[in-house]
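My questions will all concern the structure given below.
Here the complex is missing a single protein chain, while all its other protein chains stay put.
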Amino acid sequence: MSLEFLTLDAPAVARSPMERQARAAGARFEVRDGWNVAVDYGAPEREREICRTAAGWADVSHLAKLELQGDHGLAGVTRRGGAWWCPVSDRRALVLGARGSMPGPDETEPEARVHVVEVTSNFAALTLIGPLAREVVARFCALDLRPQATPVGSLRPGSVARQPGMVLREGEHRFMLLFGWAIGEYMWTVVQDAATHLGGGPVGQSALEGADA
Amino acid sequence: MSRLPEHPGERIDRQKVIRFSFDGKTVEGFEGDTVGSALYAAGRRTFSRSFKYHRRRGLMCCSGQCPNCIVAVDGAPGARACTEPLREGMRVEHLNARPGLEFDAMRATDLVGGPFTPPGFYYKTFIRPRRLWPLYEKVLRHAAGLGRLPRQQPERMWRTEYRRRHADVLVVGGGVAGLEAARAASRLGADVVLAEEGPELGGRRLVDEAGEGIAALAQDLRAGGVEVLTRASALGYFDGIVPVWQGDTLHQVRARRHVFATGGIEQPLLFAGNDLPGVMLSDGARRLASLYSVKPGSRAVVVTTSDRGLHAALALHEVGVEIAAVADLRQLSGAPAQDLGERGIRVLPRHTVVEARGGKAVAQAVLAPVGGEEADERPLDCDLLVVSGGSAPATSLLLQAGARTAYDAARGGFALSELPDGVQAAGEVAGAGEPDSVAPSGELAGLEAAHAVGLGDERSGARVPELREALAVARAGRPAVAVPPPASGARRGKCFACLCEDVTSKDIAYSVKEGYDSIELCKRYTTVTMGPCQGRMCQLPSIALMAQETSQSLADVGTTTARPPWRSVPMGVLAGRPIDPAKRSAIHGRHRDLGANVKWAGDWRRPYDYGDPQAEALAVHHGAGLIDVSTLGKLLVRGAEAGAFLDRVYPNRFSDLRPRRIRYGVVSSDAGRILDDGTICRLDQETFYVTTTSSGAGAIEEWFSWWLADSDLEVRLTDLTQGVGAVNLAGPRAREIISAVTDVDCSNEAFPYLDARQGRLAGVRCLILRIGFVGEVGYEIHFPAAYGEHVWDALLEAGRPYGIRPFGLEPQRILRLQKLHVLVGQDTDSESTPFGAAMPWIVKLDKDGDFIGRSALEHYARETPATSLVGFTMSDGHVPSEGAVVVDERGTPAGQVTSSRYSPVLGRVIGMAWVPSALARDGVSITISDEGQKLTAELRTRPFYDPDGEVLRS
Partner (left out) sequence: MSFLLACPNCGVREVSDFGYGGEISSRPGAGADFRQLNAYNYFRRNVAGVQREWWFHRSGCRAWFIAERDTRTNRVMFTALPKDVPPGGDSGPAEGPEPKRLAVS
């Protein structure tokens, strides 16, 4: 008996804390990897356009997350097999990515005394993407996200909308906000309020994948 | 229309007529006008009524520095007419005059009120009888103040955008010095933001040369990547953060270095009637003429302490204003006096103005030799009285940043004497305002700022000494001109030191007589410098008056502390977005679907009930109830020494807890006081799962990690509070219900009380804790939050045949109270010890080693606490309020009721209270004083429901 109860492997559908707001905004859902994921908001072309010209936000709470505690040996944020490995302190790190990109138990080296905890539903997440993404984040977050201070591939733990959070810069115009699961509804409201005012809108997975390509 | 002929540099486009309304009447202006210039051109002289005496006030500075032209635009009070750009159809209204600007009934306060309304008069006058204060207040509020807000505002009527902007360098001030600084820094690669308060860049250059050359410079800056903000006021300096208010945006600029090129503020003069419409600062009059082609008057008298006024006289004469006379307070005027002489304009040396006369506006200015007799006075007719009391460096932001000023006799004011780290000053504010030094001083500040953030090269390094040298040369070549502090005659009409708050020179004298004889006290007593101009117009005059009244030098009087905001700002700009950071359980959506009555509980939004708390409580006794307890704090404590660690942060023992067993724990402080409580479950040898109260989750995680921070215990914490959802299923049918959906054997034999199991429930992996604090058989089920709704639905579905009901916090309070379970924070406070709270068994003093609170608890264990927490039941049906006082036989307070509820299953009122320990026995009757009522209660030390826990364990 240890931490099996933290594992997300039920035949049931896992849901993001922002699912209801996404639905109210017109999301079309598909179950992927056991998660109800907003694929699009009825107009994938327009969503892609928003990502190119303004700022789109997408709920990516379904990404898998692991916490590593111990001597993780990471000097900085690294990308391994499609996952982000992010040191938070010299004793703690987060690994985030699609479920398939998560390291197996052998990769986290038990002999290095790294403790691994599944924290997928500890952190809800939103990806902001588009030329105005940084402006949107600046509406509610005081972290310095200018490229000279936060280059692509860096993680900034700090206050996001007055709540503990983290910002991961995934690309020049792409930021992932990580925050507590219980403040999902609040964060969606904050991001929606800021982004809509700047011409942004909610976008689904397909727009996000389109931007990746 | 008093427009001048077209001239180059004017900002108006005469082809484009703009119509707007002022107090309901249509007025026309041109594109490029401000509200102020258009109204002035249309003949308006009175723009506002003053704060206290309702005197007429007109344009004075024409640059947004004074309070005189404050109006409401489209219903929003607080706009400065002289800088507000004209827009088609805008609705402009005056403030603070009833019924109208031209006839204001409150004007009576000026005519009769002067001697009767010294500072503080209403505190002294309207205090008795006290019961009439609400009435007084209503009348006074009506009489004073500036404008009124619309009664109702749709939420987003004036939306403010909050924008955080990091930068290498922030330059405040868009005059030549600021622009040069921005250019120099940005050329070295710095990320620069420049904020200019006015509508246009250029600073004094706008007055002197209508902004010649500024556009090109600005173009250069923007091309170089500088973010140039206009109409953007820096409100203050907060340890490196400068909020810059620009229309509907509040930029919170966080720069590594700051360059303040805030310039100087032309000062008014003190003389009787110095507030009459038509009394205008020299720059103001020139702005009207040069930028908006508005003729400020037809016949002017000019009074000045420096060449500034002389230049103004020349410029006004140029555009056709007749100059009746120029009074120069100095003995020797500067070079422009000669030019004036050539034009046949006489300059009177050592002369000043002692009174402005007129009804609706200036009609006459009385000039007199400085310190002269009444016989020497000469009244001169005029409709414009141009005054220039020199320039006070705008040091407020610098002072807020930690700079210091000292009185500089050569400049007749307070000048910068010391700069803090991280901050540069440039241009006039730094004493380098003259044409030969303003640009080098800006460039120097820009270079130094860039160097300080690690930019620059050899060339830029070499440029610094060059610029320093140039500035030194310019300074050396300048004759020192001592300006007499302008504090003249208060012997006739009112002479205003402060226009915003209507503080006269007499008021300052009065304040000194009353004993408020330091400038800081005087400020608080008279409110001088505390109005919308924030001291821009009145700081120096009030210091001069204070010096005169107390026979001190200005240097001795000193200045008041500079505080934000440097510019008056609408509250709405500072209020933030109306979005509450609420935590919600992953099941919250379901609670809404079920019509829960949701309220705040700490930072969480939680269901208090689902419509019928009593029935929900009864359902738990009769069938089953389900409550969302996802808000509980959940900490994973792991590592070889996890047990040893828990032994040290709890007064009881956990290292001997067997895996899959659960124990209750109370966290106490080193003072032996209760901090929190919860259950601790050992998952395996090295892993403990600790729950805390909902409100204590964050604090306990901090507390644990604090004790770990400098320890070398091999322990790791992970906070799972938000990642793990939890529900409590309780009631006589709970076992049947859970067994229907889980593969875990839930029979009492296989899964006894205080045991824990892992398994699947409705397909979801769960940790099931056999605990209950509501008096019935209970299972607390923990699972990944993402499956919250699924688990909740499955349990409600399985429980339907058994009469399951969701229950909220309110029924839970009733159920807990029946069991006399202490609710930390409700039944305990920061002084409660486990002994007082009737939990001595939780303290294991026989435990080896130290633990937090040990020493204190050892002391408390030896003595009887003064009061103890016990249960009580009421003899009648009265529910005493929580917080009601327990009194002794003499009626003296001796304790307090902390919880009270009607229990539907018991059919009576029960509660918990702190009572003197000597009384804390079963059957003792106590008196509760509840808002004047005396109630009798009977004490109970054992749970009301299932006192021996048989139901719980069954």
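Chains here go by letter, A and B, matching the order in which they are written, and residues are numbered from 1 within each.
Just so we're on the same page, a residue touches a chain if its C-beta (ideal position, glycine included) is under 8 Å from a C-beta of that chain, and two chains touch if they have at least 3 such contacts.
Values in this document were obtained by computation on a predicted structure and should not be read as measured data.
Every shown chain touched by the omitted chain in the complete complex is listed here: A, B. Only one residue from A:Pro44, A:Gly97, A:Gly165 or A:Gly184 touches the chain missing from this view: A:Gly165. Taking the complete complex into account, A:Arg156 is the one of A:Arg52, A:Arg99 or A:Arg156 that touches the chain left out. Considering B:Gly224, B:Gly240 or B:Gly759, the position touching the chain not shown turns out to be B:Gly240 (whole complex). In the complete complex, the residue from B:Arg287, B:Arg411, B:Arg663 or B:Arg854 that touches the missing chain is B:Arg854. Listed by residue number, the positions of subunit A touching the unshown chain are 88-90, 92, 142-143, 156-160, 163-166.
One chain of the complex is left out; on subunit B, the residues touching it are 238-241, 648, 669-671, 698, 701-702, 705-707, 709-711, 719, 848-852, 854-856, 859.
Just so we're on the same page, only the chains that are shown with their structure count from here on.
Between subunit A and subunit B the centroid-to-centroid distance comes to 32 Å (mean Cα coordinates, whole Å). Contacts from subunit B toward subunit A in the complex involve residues 159, 161-166, 191, 252, 254, 577, 579-586, 588-589, 604, 630, 636, 638-639, 659-660, 683-684, 687, 716, 718-724, 758, 760, 762-767, 782-790.
The touching residues of subunit A, when paired with subunit B in their complex, are 1-17, 19-20, 35, 61, 67, 69-70, 91, 115, 117-123, 135, 138-142, 144-146, 148-149, 161-163, 180-186, 189-190, 193, 197.
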